[in-house]
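Presenting chain A:
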Amino acid sequence: MQWQIQGDRPIYIQLLEQIKLGIISGVLPAGSRLPSVRDLAAEAKVNPNTMQKALDELGREGLVFSQRTSGRFITEDRQLLDQLKTELVTQHLEQFLGQMRSIGLTREEVLAIIKDKLSEEEKE
Partner candidate 1 sequence: MNTDNRFPLLEIRNLTKIYSNIQALNDISLTLERGRIVGLLGPNGSGKTTLIKLIAGLLTPTHGDIFINGYRPGKESKAMISYLPDRTYLNDWMRVMDIIAFFADFYADFSSAKAYDMLSRLQIDPHARLKHLSKGTKEKVQLILVMSRQAHLYLLDEPIGGVDPAARDYILSTIIGNYNPDATVIISTHLISDVERVLDDVVFLAYGKVAMVSSVDDIREKQGKSVDELFREVYRC
Partner candidate 2 sequence: MLSKLLKYEFKSTARIFIPLYVVLLVFSLVGRLSLSRMMDGAPINPSFIAFYDLVVGVVMVGYVLVIFSVIIIGLVVVVQRFYKNLTGREGYLMHTLPVPTHHLILSKLLVAAAWQLMGWIMMFLSVMLVVYQGEAARSLQEFFREVGNPISFIFRQLGVNPAGFSLMMVLSIIVSSLASPLMIYAAIALGQLFKKHRIVGAVGAYIALSMITNTISSVLTTGFNLTGTNLSTTAEMGFFLNGIMILSLVLQILMGVGYFFLTNYILSNHLNLE
């Protein structure tokens, strides 16, 4: 996994987001075992307690579950994973639309730009 810690937001929140992204994108497959807190922390070069905090939060949200002896696993609950995906997509979309509005684009203009961009990428 690629870890990117930057800016001024709490580090555990950034870790949380990146693990979620890993789960949705399939880098961390459903049902797979997560590395230990210490290994994850060493990989991300962050404090183990901070990584622990992020994993605890994921546990509260039901995205990971612990098995007492064998460690932490990613949930296999499809419904929950789909919901997470929808949430993330919605979140990015809202952010994008908000920015477009602040630039001053209309609904039609936004749609047109997206279509243009997608067909451009197809050609390449």
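Keep in mind how these were chosen: all candidates are chains of the complex that A comes from, given by their letters.
Methods note: contacts are C-beta pairs under 8 Å (C-beta built on N, C-alpha and C of every residue); 3 or more make two chains touch, one makes a residue touch a chain; residues count from 1.
The model shown is predicted, which means the values in this text are computed figures rather than measured ones.
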| request: Given that all of 1 or 2 sit in the same complex as chain A, name the one that actually touches it. | output: 1
| query | For chain A, which residues are in contact with candidate 1 within the complex? | reply | 5, 7-12, 38, 41-42, 44-50, 53
